[in-house]
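Missing here: one protein chain of the complex. Every other protein chain is in place.
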Amino acid sequence: MNSYGTNFRISIFGESHGKLIGVAMDGVPAGISLSEEDFMADLNRRRSGARGTTPRKEDDIPHIVSGTFEGCTTGAPLTVVFENNNTISKDYSLFREIPRPGHADFTAQVKHNFFNDIRGGGHFSGRLTLALVAAGVVAKKILGNIRINAQITAIAGLADPSKWDAAIEGAMAEGDSVGGIIECTCTGVPAGLGEPFFNSLESEIAHLAFSIPGVRGIEFGDGFAAAAMKGSEHNDCFTDIDGHTATNGAGGINGGISNGNPIVFRIAVKPTSSISKVQHTANFITGEIEEFSVKGRHDACIALRCPVIVEAIAAIALAQHIQ
Amino acid sequence: MNSYGTNFRISIFGESHGKLIGVAMDGVPAGISLSEEDFMADLNRRRSGARGTTPRKEDDIPHIVSGTFEGCTTGAPLTVVFENNNTISKDYSLFREIPRPGHADFTAQVKHNFFNDIRGGGHFSGRLTLALVAAGVVAKKILGNIRINAQITAIAGLADPSKWDAAIEGAMAEGDSVGGIIECTCTGVPAGLGEPFFNSLESEIAHLAFSIPGVRGIEFGDGFAAAAMKGSEHNDCFTDIDGHTATNGAGGINGGISNGNPIVFRIAVKPTSSISKVQHTANFITGEIEEFSVKGRHDACIALRCPVIVEAIAAIALAQHIQ
Amino acid sequence: MNSYGTNFRISIFGESHGKLIGVAMDGVPAGISLSEEDFMADLNRRRSGARGTTPRKEDDIPHIVSGTFEGCTTGAPLTVVFENNNTISKDYSLFREIPRPGHADFTAQVKHNFFNDIRGGGHFSGRLTLALVAAGVVAKKILGNIRINAQITAIAGLADPSKWDAAIEGAMAEGDSVGGIIECTCTGVPAGLGEPFFNSLESEIAHLAFSIPGVRGIEFGDGFAAAAMKGSEHNDCFTDIDGHTATNGAGGINGGISNGNPIVFRIAVKPTSSISKVQHTANFITGEIEEFSVKGRHDACIALRCPVIVEAIAAIALAQHIQ
Partner (left out) sequence: MNSYGTNFRISIFGESHGKLIGVAMDGVPAGISLSEEDFMADLNRRRSGARGTTPRKEDDIPHIVSGTFEGCTTGAPLTVVFENNNTISKDYSLFREIPRPGHADFTAQVKHNFFNDIRGGGHFSGRLTLALVAAGVVAKKILGNIRINAQITAIAGLADPSKWDAAIEGAMAEGDSVGGIIECTCTGVPAGLGEPFFNSLESEIAHLAFSIPGVRGIEFGDGFAAAAMKGSEHNDCFTDIDGHTATNGAGGINGGISNGNPIVFRIAVKPTSSISKVQHTANFITGEIEEFSVKGRHDACIALRCPVIVEAIAAIALAQHIQ
């Protein structure tokens, strides 16, 4: 289903080329100051514009259509919608004939028996992350003094930022795309948030992280490197009775529950699936393998727009537990 | 909370040194042949015994206490419990004085205001994975012809199995521990399982994977390596109209939904936190940093016992969507 | 929270005088023919116009803003919104000073610390039942051949329809209001829907029935009368091996599960709380008991508009179980 959460519950809806993209949020405490302006900073961080991002420009103007009154949240469901304006009318039937490699064209039509909206990927479009970012803005407000910061730590396998532009442009020149790694740090998280087992903070964050289209992996603290460490290296010894630790190999979480140290996790974002470079893939009508090239407006590196989305899902996950 | 799932819902309960460990399962279809014998193969895979596993030996005899009749499931809640017999009575108050690094001693007492059961980690114990394995046995039955296989692919950073014993023994000799990587492959999964966004198959599997104590990361298909690949390398082109793909960089999932190719994921398991090697950590009564060594019976490499647990969570996740 | 359901999940949002009233529906099967026209019949049944209903006239035009493509549902979240046009700007601060008897003015401001939207009752307004009716239209489509029919069986305690107009007009002449009873019958429900205990069909239907503002009671089959009957009178003996019964005292449900006979239930709707007749109630600013009269546009008998809402909640409840 397209909802998540218990204490702070979000439901998203919309399609890439439909009328509205939106998110309905339940469990927002009453009395939080909130205006449409408050969404702009994060929405702008998600917008295209930088090199490597799609030339499709949407206004992405948020409309609060329920849940506020006189500038504050009311405690009733808070709903934010966005209109889709900059859609280009074209024939998308090719997506049925040749499902795009790396996309959900094939799986969506299997699941929904060819009734899925194929225009721009329909409901499976990355454009739905608008709704996640909007929910993240609200979640951050709920979290108060907790600070969440995500940034890119690698593009195309390169950790050195000075090399990223060249890597992206090189890929673009070939009609190809590149991936990236994003690291997110949450500071000011009080100890005691989360649950053992099924609602561990890692479970909640990972659940939402894999809701972001294109995420291939997530790791906390030492992450995959921990598997090659010894216990004496990976363990975080306490340095005081407040729970501060000398290292942070666990990423701020023990037994599913925050320990007061920064929560740190990294996610791997795949290279954009839509590439103009020729691929050889099946035509589902003829059964033949054909040369295929994705036309249209696309990001060469979707990871560039992801940090604010990653912050959003971290905030949404924490907001389940803060209240 | 300690429940997970909608169509196949599991609730686990128990403590390391309590009376019973158990799992109540809801949504089990009626008419599945099920006996206590059926649990033994997977339970034995989880048991200790191999080098590097704890000398604490429990019988781990499953008792089906509700939900079957005349050898078959009834459709009513299916509950399986295990008695804890081999508990050693001792003074656990040290866990309050010096919370063990890497464990949930500190976070549990913050969250539950010092009322947590500290004996052997209480509810946070890895012993609770018994309940996951039992639920996994039932989930595998629900899945019918889907085959799930997990195995260790690295121990202590070593991919070569012939080196694992030495690595484990070397760590044990130092009173230390090692971690490992487990890869899980699910074959025979029909295309069309899963949901976009919040209930993506990756979200479900990752949610449950991070419910296993000691998991630090999860990745699907090409995983973190995808972040360093180009789209033309990572994309999975279709080779026929059934959805078979030439590569499996997406790990069998597009847009959150199975595409019919094998679902492949890997998880990173930390080195065991309980080590006899001396650590320097805070005494929460005195506020001093002290030398600390964990006594008792422990695994040197918990990853060794994890493959069957990983299979269990994969099966539980898929069982949400198969019906 | 403002969501309900698992297999067919609805989330409602909006306020009486906000921008939009809406409902997001998840779990709608793909491939159901659906247009905005399809909503009009049921929406018209809910609209005001008859004697005893409010003179506030809203267009109540449904806008499908997500979840359909080329005239059919896609399997993605289906969202329907309504604009609020006919709102009259006025000073609602009186609702804070003198919370209206029978309304949620007092409880909403306690719960939401005076941040609740007080205009026309805000989110607590009966206008939100628009969203229920819209969801009911979709649920009825999901239910296929199941027929749901609700009608008024009593107004002002009178079972004879020929006396209802006079009763309503008499009450209106006094600035007062009247209540009513609605009976709902669902035919064509296959045996086997529902669950024992918590998700019994009665539980699901009752849960949703009490989501309708103004409902004071619900009873199934023989209902309260059953408490005065003998077992030999109330039991429904089977007349054939298909499960048909000679009587229907259980209202078509045994052990929480449909038995194939018509599901029959009745709900009691209170008289409209907003009356112009003088009441004596506390002024929360002064602490004095004052004469109070509710001005504005109101129904004299909200029960008149309820049958289609009752059908909607019955359909929504059954849609949880039909798939």
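In order of appearance the chains are A, B and C, and numbering begins at 1 in each one.
Here, a contact is a pair of C-beta atoms (placed from the backbone, for glycine too) under 8 Å apart; a residue touches a chain by one contact, two chains touch by 3 or more.
Keep in mind that this is a model prediction, so the values were computed, not measured.
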Whole complex considered, the hidden chain contacts A, B, C
Using the definition of touch stated at the top, determine which of C:S33, C:N86, C:Q151 or C:N235 touches the missing chain.
C:N235
Suppose we count only contacts with the excluded chain; which residues of chain A make the list?
6, 76, 196
Which parts of chain B are in contact with the chain that was left out?
1-3, 6, 9, 11-15, 18-22, 24, 26-27, 30-31, 63-67, 69, 72-79, 81, 108, 111-113, 115-119, 122-123
If you put the missing chain back, which residues of chain C would it touch?
1-4, 12, 99, 101-104, 106-108, 110-111, 123-124, 128, 154, 156-157, 171, 174, 176-181, 191-192, 194-200, 202-204, 206-211, 213, 215-241, 243, 245, 249-251, 253-259, 268-275, 277, 279-282, 284, 287, 289, 303
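As a convention for this text, only the chains that are shown with their structure count from here on.
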From the centre of chain B, which chain's CA centre is farthest?
C
Need the CA-centroid distance for the pair chain A / chain B, whole Å please.
26
Which whole number of Å gives the spacing of the CA centres of chain A and chain C?
37
For chain B, residues that touch 2 or more chains besides their own
196
